[in-house]
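Please read through the structure below; I'll follow up with questions.
Removed: one protein chain of the complex. Kept in place: all other protein chains.
Order of writing sets the labels: A and B. Residues in every chain begin at 1.
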Amino acid sequence: MNFSTFRSVFRPVGSITRFGQATVPRQNAPSIRPSTTPITGTSSFSSTANLQKRKRGGAPTDPRIKAIRYFLYHPLTPRPLHFSRLRYLRHWTIHRAWMLFLRKRRRAEELELERQYNSMRAACEHLRLMDSNGMLVSEAEAGGQGPDAMRLGVKGREVGRLYRAAMIKRGVYGSVPIEYARCQTDFPSRDGWNHEWTRE
Amino acid sequence: MPIGVNVNGTPRRFFSVSASAREDLQTQSTPSPPPPPPATESTAAKEIPEYMQKWGELDPNTVTEKREERRLVRRDGVQPVGSRRRRTILNRMAANRAQDIAFEQLPFQAFQEARKFLLQDRQEKLKEIETQTTRIKNLMEQDPAVSGGPSAKEARLRSMRNRVQELIILADINDPIVKKKFEDGEGDMNKPIYRYLANEKWRKYKRLILEQRISQMNLVPDLLPAINPVADVDLGFGRKDIAPGEFVDSALSEQMPRLTVQTFEPGEKLVSVVVVDADVPVLAEDSFTTHCHFIASNIPISPTQTSIPLIRIGQEDNKTEDAAARKIALPWEAPYAMRGGPYHRLAVLVFEQKDAKTLDVEALKNIKRRGFNTRAFVEKHKLNAIGASLFRTQWDDSMPGVMERAGLKDLINVQLKRRKIEPLPYKKRTERMR
């Protein structure tokens, strides 16, 4: 493909007209910019489609480029939204309702997470202060946490074994099975749930 | 689409119907004879050619297009009634009357869903208000010892009441009708939601300007130690509204100003209005002093009663025999500025009287105008500045007359001149530099 067809696209629009008008005396041109000696030999200023156009009716422009230009500089853009008074009020009402809706939904989600976190926290705290018999001990009785002798509860019972096991983070993040990455869709799968799955 | 049956159910849309559509109308609906005036009826009925009949019905009250008007004159020999502008409005009104549905009932899906949701939220808010008021009532009946001391109880009550106020605002703030009424200026200032909206609007623009002018013109350290405006004060002379800090023509300011004070808190208040000039030159001392131009007290205002018509108050004062009922302590003195002198800043201060107690106007009459000390005045009478405005005055063409009528005839011809200050030695421009 002839790349000169693209050149006119990347050039600013204003420059097209400027080169089109023969305001610059052509005789002086070679001395100003000798490096860009034209192939055509008539003008040093450009070898663009514009010049070619003047000479031989122009190089064919890609219709896609034409289309892009046409729609980019379409007279109808940018399109303003004009509302009448009542239409604006209706829009305002809808907007307010939507904002309120979002806020309520976010709040509900937040509260749910908080509930779940608190439930989890209560369970973990219970584990922490639980001895091997399953009885709750006080903070002082529990003593320091940890398995060495100093950390055992004052009564000699082991306190919080399950808690320590529960707090281990190793392997937790690596154990997520790939099947769990299935995302929700708008419509269910054609096969439905795989009830017949068997472990090999 | 046949033009007779429109989207809105209107029989006819005169305003935007094109000529071809009119022809359409002609063929589809039964053509009614044009309403010619009785004088030309006999001739018009006979001589109307075929192509003229196609123009359809032309109402002299509602034709708006130029071509339609020409045709009306040509065919029916009737001039259109009134201006084209008037006819357009009549047209529009006719079109509007047809779809006379209440705004809330407009059958648009998203709008109605939104309203449903907002109404539901409003019901929740109302319910919450109810429970909160019950809780307040219960707490008020509770023994302070149980609720952790009287001060703790007070604090709790205060925060609960604030919450109720907040809920009252939140219940109404999403209502489009409330918004519309407020924008149209039809809001009832007795209702908290309109007061809230007005306050927000004031704080977003007018108060910012006022604050800027107060600090720019140094009203705050010069007259008062601090001021926190909570009421919107509009100042005007005659018919002219004065923006804070504007220069006022001396002929205008010879008469008392009119004040509009909009408070955003419920209940009635008693206010005092003081006008102080902060820039009166004292030639002997080569300095400036203050001058009190006006003091009026015991003026009742409320959110709905915003106007303070000082001129009428003055007239009523003159009529009353009872000295205690009078409101103006120091009558208006026209502000003046001397020729060649700098401009004068005149502050209009609105003070709230503590606990709505009346001040003794007779005692206020003894206040010396020259060298009036605003701070001492505020201290002494336990006042609280709720609003302020200011204007400036300078020498102008009407000033001699104003000064003559104010009894300052000897000052008219005095011209102040800025004393030339000898430049410091190193700033002296020498001959060589020139």
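Simple rule for what comes next: contacts are C-beta pairs under 8 Å (C-beta built on N, C-alpha and C of every residue); 3 or more make two chains touch, one makes a residue touch a chain.
Here, contacts and distances are computed from a predicted model.
Enquirer: Out of "DNA-directed RNA polymerase III subunit RPC3", "NEDD8-activating enzyme E1 regulatory subunit", "SEC1 family transport protein SLY1-like" or "Large ribosomal subunit protein mL46", what name does the UniProt record list for the absent chain?
Expert: The missing chain's protein name, per its UniProt entry, is "Large ribosomal subunit protein mL46".
Enquirer: In the complete complex, the non-displayed chain touches which residues of chain A?
Expert: 63-64, 66-68, 70-71, 74, 76-79, 81, 84, 87, 90, 94, 97-98, 101, 108, 112, 115-116, 118-128, 130, 133-135, 144-152, 154-157, 160, 162-170, 172, 175-177, 179-180, 182, 184-190, 192-199
Enquirer: Considering the whole complex, not just the chains shown, which residues of chain B touch the missing one?
Expert: Per the touch rule, chain B residues meeting the hidden chain are 7, 107-114, 116-117.
Here is the rule we go by: only the chains that are shown with their structure count from here on.
Enquirer: How big is the gap, in whole Å, between where the Cα atoms of chain A centre and where those of chain B centre?
Expert: About 47 Å, centre to centre.
Enquirer: Where on chain A does chain B make contact in their complex?
Expert: Touch residues, chain A against chain B: 86, 89-90, 92-94, 96-98, 100-101, 104.
Enquirer: Any idea which chain B residues touch chain A in the complex?
Expert: Per the stated touch rule, the residues are 103, 106, 108, 110-111, 113-115, 117-118, 121, 174, 176, 179-180.
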